[in-house]
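For this depiction, one protein chain was excluded, whereas all remaining protein chains were kept in their positions.
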Amino acid sequence: MPSSQTPSIAGTALDPTSVRPPLNDAEIVRVTPAELRDTLVRLRDEGCSMLLDLGAVDYLERSPRFDVAYHLLAMPAAVTSVAEIGTPRRVRVLAGVPGDDARLPSVVDLWPSADWAEREVWDLFGITFEGHPNLRRVQMPDEWQGHPLRKDYPLRGPATEATPRPAFALKSNVPAGTPPAGKVAEALQRQIARARGQDV
Amino acid sequence: MEMRPGEFMLGKLDDVARWAQSSSVWPLTMGLACCAIEMMSVQAPQYDIARLGSEVFRASPRQADLMIVSGRVAQKMGPIIKRLYDQMADPKWVISMGACASSGGVFDNYAIIQGVDTIVPVDVYVPGCPPTPDGLLYAINLIQQQIRQGGRGGILARA
Partner (left out) sequence: MSAEAPHALEVLEKTGNTMTLSMGPQHPSTHGVLQVIVEVSGETVESLEMEIGYLHTGIEKSAENLFWTQAQTVIERMDYLNPVGNALCYTLAAERLLGITEKIPARAQAIRVVHSELTRISSHCVWLGTHAIDLGAISNFWYAFDIRENILDLVEASGGARMHPNYLRIGGVNGDLPAGWLEQLDVLIEKFPGRMHELRTMLQNNPIWRDRTIDIGIVTPEDAVKWSLSGPSLRGSGIAYDVRKAFPYCGYETYEFDVAVRSEGDAYARFLVRLDEMDESMRIIRQVRERLRTPGPVMVDDPKIVAPPKETIALSMEALIHHFKIVSEGFRVPPGDVYQAIESPRGELGYYLISNGNNRPYRIRTRPPSMYNLQALKQIAIGNLIADMVVMIGSLDPVFGEVDR
């Protein structure tokens, strides 16, 4: 049986980021949306010059609902050897975004590589990035409704299909009870009408 | 067709045409995901699809007669596959390679079209995730058999 139908085990954490064990994977800085840009600029000036990644998480039952995680890496912007790079500093900035007012300032002017990442967060989570020059869907078609990676969006998506169906119908696609169509069916209708003495 | 000793070969025009078509099935480069890499392996020396007649993979749908849908079909890609299929000239055949193209595969979710046969008529389905190149070669063989028996492609769907 598919595991999506098996209920999950009870007793799960509401906010995993606050109960995490010490893992030494990155320095973690938690900010509010208002403090975000200043923190990122400060970290960039301290040497965290590369924006590794920008991604969102939906904690449905927590407040604030969303977390947008910015992963930064201290990378010298010049020709450098392995020994000089050593173990670069990693920082994770977590911005808690409320569900009813889901917006954040965009960082495209600081790091142009944030372009597609922010568009993807808008597409899949519905968080608006103010100041982004081209905030439109990137993974889903432009006319898609809803934000798929939110926890309240069904896994299998909406009931309607976005792809246009072709004119021909395959047997397996035709729902039961559909009246017959096509040249053969029309010929049959004509035969029946002729047999009943009606006008063809 | 029969061969007579000497200079003549007798046969029906249909048979000759089908022999020519089945011996030179040129696929369209419709590589989407992991199955596309196995499709590339089929072109590679160890499995070599060229010995079956598919000497080149044409990028233009106008010049191809077989569309191998190799890979998962995302929502954005569906209309494009339909358009490419329409642009191919008759007679044309479609192989749905892999589990994702045949039925959605492991991805039973919002993003993947659950089977490319909802968009284009498929002649041969190849199971596997991804199918081994042998599987794809067998599918090409089945297409060749269909051609030699007179199938004009999409035979399950078009009247």
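Brief remarks on what is shown
Per-chain numbering from 1; labels A and B assigned in written order.
Heads up, the rule we're going with is that a contact is a pair of C-beta atoms (placed from the backbone, for glycine too) under 8 Å apart; a residue touches a chain by one contact, two chains touch by 3 or more.
This structure is a prediction, so every number in the text was calculated from the model and none was measured.
Along chain A, the points of touch with the absent chain fall at residues 3-4, 6, 8-9, 11-14, 16-17, 19-21, 23, 25-26, 49-53, 55-58, 69, 71, 75-82, 84-88, 90, 92, 111-113, 115-117, 137-141, 148-149, 155.
Mapped onto chain B, the footprint of the missing chain covers residues 29-34, 36-38, 40-41, 43-46, 57, 59, 71-72, 74-77, 80, 84, 106-112, 129-130, 132.
By definition in this document, only the chains that are shown with their structure count from here on.
Distance from the chain A centre to the chain B centre is 33 Å, each centre being the mean of its Cα atoms.
Across the interface of their complex, chain B is touched by residues 2, 139-141, 144, 148, 153-158, 161-166, 168-173, 182-184 of chain A. Every residue of chain B that touches chain A in the complex is listed here, in rising order: 75-76, 78-79, 82, 108-111, 113, 117-121, 156-159.
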